[in-house]
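Report on the structure given below.
Here the complex is missing one protein chain, while the rest keep their positions.
Labels run A and B following the written order; every chain starts at residue 1.
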Amino acid sequence: MRLPASLPLLRLLWARFSWRHWVLAPGQSLLLVGILALGVAVFFAIRLASLAAATDFQDFTQILSSDSDGVISAPAGALQETVLLEIREILADEPAQAVAVLETTGTPPRSNEAELIGDRPTYELLGIDLVAAQNLGVNRRLNRGWFNQESTSGAGNDTNRFWQTITRSNAIFVSAALAEARKLYPGGSLPLVLNEHVVELHVAGIIPADPARPRTPSKLLLMDLPALQTLLERPGSLTRIEIILEEGPDRAERWQAIRSRLVERGGSRWIVGTSADRRASGQTMTQAFRLNLTILSLLALAVGLYLVFQALDGAVVRRREEIAVLRSLGVPARDMQKAWLLEAAVLGALGSSAGLVLGWVGAQGAVRLVGRTINALYYATNADRAGMDWREAVLALLLGTVASVLAGWLPAKSAAEIPPAQSLGHGKTANFAGPALLRRVDLAVVLLVFGVVLIFLPPLRLSGGVRLPVGAYASAFCWVLGGGILGGAAVKWIARGLRIVFRETATVRMGLSYLVEPSGRHRLALAGLVCAVSMTAAMAILVGSFNRTMTGWIGRTFQADLYITSDGAQSASVDNRISATTWRQIIAYPAVEQAQVVQAARVRLPAGDTLLVGSNLAFFQKYARPAWAEKPVSDLTFNSEAPGEAAIVSESFSERFGVHRGDIVKVPSPTGEHEVTIQGVYSDYGNERGSLMVPRERFAAWFGDEQASNLILVLRHGNDDETVRAAIRRQFPGLAVFTQSHLRGEATRMFKQTFSITYALEIIGVAVAVAGLGFTLASLLWERRDQLATLRAMGLRRRELAAVAAWEGMVTALAGVSVGIVVSFALGWLLIYRVNKQTFGWTLEPAWPWLQLGALALLVVVVAGMTSWAVGLWGARLPGENEE
Amino acid sequence: MAQAKSLARFLVLVFLYWFRCRAADPIEWMTEEGFAIPRPGTKFNFPRDHGSHPDFAIEWWYVTGHLFESNGVHHGFQVTFFRKSAQRLAAGGGVPEGTTFFGLEQLYLGHTALLDGTTRRFMSQERLNRAGWDANASLEGLEVHNGNWSLRASNTGSDSMELKGSIRNEARFALSLTPRKPLVIFGTNGVSRKAREPSAASHYLTYSRLLVEGTLRVGNRDTRVTGLAWMDHEFSSSQLGSDQVGWDWACLQLKDGREVMAYRMRRADGTTDPFSTLAWIDAAGLVLHASSSEFTWSPIGHWRSPSSGADYPAEVTITCRDPATGVSRSLRLKPLAPNQELDGGLGGIPYWEGACQVLDESGTEIGQSFLELTGYAGSMKGRL
Partner (left out) sequence: MTADAASPPSAIPILRVTEVRKSYGVREVLRGVSFEIRAGERLALMGPSGSGKTTLLNCLGGVDRPDTGTIEFDGVDLALLGSDELAQIRRCRVGSIFQFFHLLPTLTAAENVELPMQLNGMGYAERMIRVRSLLDRVEVSHRAQARPSELSGGEMQRVAIARALAHRPELLLADEPTGNLDSANGANILKLLRELTDETGTALVLVTHSEEAAAICHREIVMRDGEVVATRKF
């Protein structure tokens, strides 16, 4: 006997049924596609945005020539340009170019005093030898000049123009994109805060671009290297030296030979890496952050799929008769299942494709948000546009489609289980069983216990000091799943209990009767509810704890009157500083009683980058009032005159590098390595890469430099902080001066901003879970339409039928919320004591926001009741199955 | 090259047009900008005067030569180090500021070229650097470098020099140059006049016969080479006259142990400037100058560059009286390959600088030469 021709059959089923339904109810199909698209879009946008922000380590050489072969940088502080002579010797006869780079960031001056931190763009200002730059590949090939762009000068020939350009003070070259956007053409100027000065930069030309190279980042500014050194008061300083070899088949080998000579000669004085290393370090640094974002975005996708599942399941229920007839006409069960899976796949593919477009658009917005966070926490990034990454696109497309097929799996299976029409209407309606897993209460207990075991797993330590709390994540998964299963059992007990209470009310009893033996559909909806409620409530607990901790920390830490920093720095950048002349002038103000001068430098320890801080430890103890994770044994620690190489470290530092009080740390500096002994570990929520603090005098001696990154002032009694602030701002317009109250406000605001996205996700999560419950009830009522007809025939009114449904929904929600809240306490504990501690090294003070949790529970139950009421009203209108 | 563009092309222009009729008081031996003017009777002091002379606006060390492999394959090569002072060009401006490592007082432009004798492929590269860590010239002796290209006096105490050059990653050479004749100082009383104006003059020091030994790498093939080279070291402060559009220059190294140096300054109307010169250097190193009326320079073959479109008279016959015999000689310069144009990729101004054979009237090879042809890639007039 001939086997059914599957493919033409599928095509027929698609064209005559699936497609027909989509056309007949386009709103519903579009809604489904839209839901999926949103899920995929959130995932894709967040992935693209974080990728763009993390890979924004663009070397200018990438724009001007090929990738550099190697990058030489200092392990601590700046590289001195004298090493160039050594580099020249090491390169010897090799046809290679060494490109010295000095890098800093700058910000336009604030247009009004009230402007918030992080609102202004950050420019990346690179100093390179603009003469030698012309020898780089792109110029050789394009013959594009740097010094012939100014048409206004009547000074005659090109050569004169060159000297005018290169010797004019503060001449910069800008990207074509910036020139276009800001109308910054040659002759124009761009004011920027660099260190404590507002500097007028003059646009001398556009950075020549080769269409074959990566696009010039719009916020990149180029300046002649010695001019930038002068401008920043950092004579002889370099950020790095890039080595670019002439092209050739043996380029990699030649680089290896040079590299080994560089390493041998440099010893601990410099680090030889590659630009890929630099990019990788950016990616490593933000790995945990990006992973968290990815998990959040996957949640969005999961939420979309939950709805798709519910919707497809509803469709199977409604198209039951059609399936039965098709089966009686000889369509095999297998092909029926395939047809439904195909429908899910097409839905997934359409939704994902729309999601890609939507996500790409969203990424352009998200990249700024993500970039802002990375800016504040990790390093200066200028990512203002997310490029299309085809690997990510394919991933998102696959993920969306595959997940949609998975979501369609159970509905398709139940479609295949519908018998041919002959058996219809003879009392044998197959009940939707749902995954058998959801009936296994024993398994739930095992999962909960296993989750407890998992919390004892140590975090996974990745390169660069990054830690991933895998055990905690796995544990959370076990608890949520276990809770989801328990939800089914809980609703049963609650329904039984309530049936005794509401003995006399028919509608309540009717509603509860469906829950005494909850169907697979009920259980699935409950699992969704438990999941959403528990995660939402846990997030509320985390945010509450964070809030309490931060409020306490901000209150303790900001005890002084005025906080001063360069107005050019609004990121984790340590490039913008206050010169010694300036800070000496300020601390000599008669109004100043005490001052803290903070110097900082990024240093590289073997296990990763961290921040070295030089400050007055006694002042720190008195005015920052640190909470001690490990308190110094002796007060001598805070006496800068005391002998010995004492240091204190932040809790993040201790977690990250696995060191504690009494341990010795080797700190690199331009004057060599110095050993310090950790005297104490303090709590800090400002910097997850950790900081190591030594007396400022020692820092200054090690780095041969007195430029400060911050200045903290305590004013003499009777001086108004606003008045002093205004005076300092008048004298140094390039300084940002915050009063204590303003800084506290800003810190709180930025913290809240960081969590605003989590609030949005919470609302979405709960809304979806409740919508899922609504879908479930709709399917249930459709299946019960004969019963409803009977009830109507018995004289029940529509609103009574709606009340039955409302009770059913409300009690289901009640069960979900009860289990969800209990699970959320466990998750909250996990987030506070495991995830945060292990990822960031932050200990939070737990806070249990009872009121908020109560409100959440009430809201979910009430909204679920209302939704069920509405679905019940709809269901009451349904005709009986065989009515005409 | 109507689209006159970049700085560097201008520098090439400046370097190649080496004199300018700018009124300067010859009594003060100083240009308006404060640069020195070559002064008759100057006593040179070596090795110091092999080094840099920042008092003068323009200076170069120019090595051209011929390399032979043991199997007789004949390559031509060129390495040039130009120095240009900034003040000269900073119209009205002061001395630009720079740092020791990234100076702005001097710019260094370099050219390297190789005619691969095996494939007849001509390769060249240009490089521009500011004075500083990656380009500099010593004030004490011969020690000049631009990136990985360098020319240095040997530390053996002899007069020999070490020359290193490369063309991208395609060719590399490391050569020892040993003078076979004493240093020649062209011109009268230590000054070589180029135009009517007294300021248009240079100090022109030449090693006319350098024995070359060293290694040459083309691609990844290393070979030992020997040969002959010519080195000019010239410094001045003045540019070309406005009626001059270019020049033709040649150095000939004859098998009989003598050399000839000749240049013809070309005027806009096509005539030869009377300040053109020819000089014979006899086997002992004695120089005999001939004036422009005592020799002729006749193009006999042309090559049109496909890239620049310039029509170079790349094959010439120089007719002059042989001072040894008093008989008129006809010396024919025949290029080893037609395409020896430096395409001016960075500078934008192409010129022809190539290795030639020297043939006598009967067509017998009697020596080798280098020929330089400038001002053929369109009119240069009005670009200064």
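One rule holds for everything that comes next: contacts are C-beta pairs under 8 Å (C-beta built on N, C-alpha and C of every residue); 3 or more make two chains touch, one makes a residue touch a chain.
This one's a predicted model, so the numbers in the text were calculated from it and none came from an experiment.
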{"item": "Chains in view touching the one left out", "value": "A"}
{"item": "Residue, one of A:80, A:328, A:677 or A:719, that touches the chain absent here", "value": "A:328"}
{"item": "Hidden partner interface residues of chain A, rising order", "value": "1-5, 8-9, 12, 16-17, 20-21, 24, 321-322, 324-334, 419-426, 882, 884"}
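The rule is short, and it goes like this: only the chains that are shown with their structure count from here on.
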{"item": "Whole-Å separation of chain centres (CA-atom averages), chain A against chain B", "value": "62"}
{"item": "Touching residues on chain B, where the partner in the complex is chain A", "value": "4-11, 14, 86, 89-91, 93, 96-99, 101-102, 104, 107, 127-130, 132-134, 147-148, 164, 166, 168-170, 172, 174, 220, 345-346, 348, 383-384"}
{"item": "Contact set on chain A toward chain B in their complex", "value": "81-82, 84-85, 88, 91-98, 100, 129, 131-132, 134-135, 139-140, 143, 145-148, 155-164, 166-167, 224-226, 229-230, 235-236, 245-248, 250-251"}
